[in-house]
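Have a look at the structure that comes next, please.
Missing here is one protein chain; the remaining ones are kept as they sit in the complex.
For clarity, chains are labelled A and B in written order, and residue numbers in each chain start from 1.
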Amino acid sequence: MPVETEAPGEGDGTRRGLGQYALRFRVSGVAGFLVLLCVAFALLRPAFMTPGNLNAIISNAAILAIVAAAQAVVLITRNLDVSVGSIMGFSAYLTADFAARHPGVGLALLLMPLVIGGALGAINGLLVAYGRVSPLIATLGTLSIYRGLTYVYARGQEITSSRLPHWMNALPDMRFAGIPLLVLIAAALVCLLAAFLNFYALGRRMYAVGSNVSASAFFGLRTKRIVLFAYTLGGVLCGLAGFLYAARVGTVTVVLASGWELTSLAAAVIGGVSVAGGSGNVIGAALGAVVLATIDNGLVLLGIPEFWRMFVQGSAIVLAATADVIIAGQVRHSLRARRRLARP
Amino acid sequence: MTAKLSAPALRIVGLTKSFGASNALSDVSFDVGRGDVHALVGENGAGKSTLVKIITGILEPNAGRIELLGEPVRFATPVEARRAGVAAVYQDPKLFPHLDVAENISMGAAPVTAIGAVDRKAVVARARDSLARIGVGIDPHALIAELSVAELQFVEIARALTADLKLLILDEPTSSLTPAEAEKLFQIVHDLRDNGTSVIFISHRLEEVALIADAVTILRDGRHVLTRPAAELSQAEIVRTMVGRPLKGMFAERAKRKPGRELLRVDELTREGVFSNVSFSLRAGEIVGMAGLVGSGRSEIAQACFGLAPPTSGRVALDGVPVTPRSPKQMLGLGLAYLPEDRDGVGLIMPATIVSNITLPILRALARLGLIDEAAARRIATEAVETYRVRTTGVDQIVADLSGGNRQKVAFARWLSTRPKVLILDEPTHGVDVGSKAQIHEIIARLADDGLAILVISSDLPEVLGVSDRVLVISEGELVAELDPSAVNQETVMMAATRNVRDAAHAG
Partner (left out) sequence: MIRKLPQWELTLVVLTIAAGAWSAYLSPYYLSIDQIADSTRQFVYPGILALGLTVVVILGEIDISVASTLAFGAVLFSKFSAFGVLIWVAAPLVVAACAALGGLNGVLVARLGLPSLAVTLGTMGAFRGLAFILGSEMGYTNFDDRYLFIGSEYAFGPVPASFVLFLAVAVGIGVLTHWTVFGRRCYAIGLNKEASWAAGIDVARLKIQAFALAGALAGLAALVWIGQYGSARGDNADGAILLVVTAVVLGGVDINGGRGGILGVVLALFLLGTMRNGMGLANVPGPIQTIVLGALLIVGVLRPVIVQGLARVRRLVLSRPAIQSD
């Protein structure tokens, strides 16, 4: 009995398309969804479409985009970090406190949150990569340790904006060509990160580790170091984001940025970064942040209470994860179905 | 120095490897000539994959040495081996599904530009180059997840080519390929050979061996039997040498009884791409053997009957009642049990105790008012341990601490605790010592005498012939022969098992 063969290309088109969509064009999916959202809100509330409002949205999204990118970096290696909020808070508070005690400090201050954030991220990385602790547990633990340390350091004090350097307070209001500085910084960072992840060997290895960790050993990749690097890089980004957030809110409290872990994960997952690692990119994560900011803004304009936000974020994570699993299943299915096809 | 120039591509001397008490390789020595396609042939368990793992640096030998082009080498990791020019391609390619072909080929050693970024153009060019060298037209920008199994293997080979490849090892490369794809692969092998790269080709398909091999090495039970130019060996001779064991007369006495009613009937069972149109039946008191090569689809047929993996089409009837196997729970309840091939991974729960393993499928029956009757569970386990003569310190012993043979008996006990009418055993004596083997055959015989219908899937030819009342031979997913064990010998079975049904593709 001859083995059945199918004419090449027959039935292939759609299945291959789904596969390509899954791994390549997820970002366009988010962009498309964003456009849809904007159209929907604009129709419901014309006030949505004013330049002032749009500006507010991307300003709100800017800092979240940086944290979402940090989360994406870790997710790509098939890990996660729920201590991002605590890293932000700790870095922000220590930096603000230092600045308050040393008035007249210049831009060199920026080094502090980067170093602190990096160190905190590195601790996470050491626990996960070398201590082989499950990422959830490790970062759940550091979430409280870092936040606790912030409390201990602060001794209940909050730092008012009057004690912060003038340039730091002015930061959120600065604009270039009408675009807020924060947005430019975020955009630049995300682009740099995207370039790094796409064009540099280390960035590609991060994807490799997340894609197939056992093959990584076969290829001679230093899996542990790569994971440590991912967490450290994420920490640095969180440190910076914390600093910018402090500049934005003015008063630096001990609870700064609590709860950002869920939001950053939601943004990343909506943006197509898979919890299973190996796929998605920071641009998608940044777009996911914009999506969340847009939804927030729209909800406010529609008069829907803020309580819905948590529900929306949580549901978004579940829906996005479901969508990714379904798509991945389609890819696998199409792969198996093509096993015995003859090809020219 | 002339010695080096004429040194063989690979020289293996006295290689020995043992795992605990069993010898995977014993004093294996042979040469692979330069620019040769060298076939490595042997039954399942002969030691081929162990040998490959040692050559590529995954395992360390207990004794012996390896020389590559005259230089003694010892690799600690596959990466080292690859750098020295030795690469292996396995049946399950280890690639990164989320990345594209070009990246996979260069991962770990990508060329960089002046600013330290990956030189994408060079990566793509390198990929194109390698793929062209093996004459395969895969788009370097395609994602690995989109490729077919054959294309994955070609990418793996292309990847191996990027180093200065001296020796390429292909482990059962054609088992998942269509005839056309296999043709392509042979073309690649020929081209490599013509360019001076040596190839070790592991295959069960003897007609392929005849087609492309320059020399053949046969291993049996971990020992080297012979190495000869392919032209000097016929397929029949190869089979004979592979199998070469006298039939042991140590199989259990069977009560001469006529088989009873039909307990399992399988009609035109098909799973697309795995097996097709398989039909057979099992009767009470019968032991039917199912022979065939590893990968011929025997396990998959059994798993389809058991509900582990649903068939695409076909009918299954249990004791006259048609069923659609959907889950092991369903089939166990109906009286069909399957002892999986992967005994330690799927057949048993290794970190658990004997008593919990044995009683796992029958927990419901052991419960009174929802609570497990511990005493009853231990009674059943103790009985089983006695009946099957399991050597253990007690029913609370962790199964992982038992020897292979005793673990197998515990696995038996587990499935038999469900009192099945039909029992399918997949490689029941794989990794079992000789003494336990005999005991297991005894158990099987007694079960058949008690009226069970038994299907024994086995790659151990003497076992298949010694234990069965009749033998089904599966080749490439199809039932190709039904043999009377008393009328045939091992070679006949092997010939049937290696028969390539698509002879049309290989005319000469």
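Please note the rule applied: a contact is a pair of C-beta atoms (placed from the backbone, for glycine too) under 8 Å apart; a residue touches a chain by one contact, two chains touch by 3 or more.
Note that the structure is a prediction, hence the values are computed from the model and not measured.
K.L.:
Looking at B:353, B:382 or B:489, which residue reaches the missing chain?
P.N.:
B:353
K.L.:
Taking the full complex into account, find the residue in A:127, A:194, A:240 or A:327 that is in contact with the omitted chain.
P.N.:
A:127
K.L.:
In the full complex, which residues of chain A touch the absent chain?
P.N.:
Those residues of chain A that touch the unshown chain are 80, 127, 131-134, 136-138, 140-145, 147-152, 254, 262, 265-266, 269, 275-276, 305, 307-319, 321-322, 325-326, 329.
K.L.:
Over the whole complex, note the residues of chain B touching the chain we left out.
P.N.:
These residues touch the chain not displayed: 306, 308, 327-329, 332-333, 338, 340, 345-353, 356, 360-361, 363-364, 366-367, 370-372, 374, 396, 398, 414, 418.
The rule we apply is simple: only the chains that are shown with their structure count from here on.
K.L.:
Could you put a whole-Å number on the gap between the CA centroids of chain A and chain B?
P.N.:
That pair's centroid distance is 44 Å.
K.L.:
Per the contact definition, I'd like the list of chain A residues that touch chain B in the complex.
P.N.:
My answer: residues 1-3, 5, 16, 19-20, 22-24, 195, 199-201, 204-205, 207-208, 210-212, 214-215, 218-221, 278-279, 331, 335-343.
K.L.:
Would you tell me which residues of chain B are touching chain A in their complex?
P.N.:
77-79, 94-99, 103, 107-108, 110, 112, 116-118, 120, 143, 145-150, 176, 178-181, 272-273, 276-277, 478, 501-502, 504
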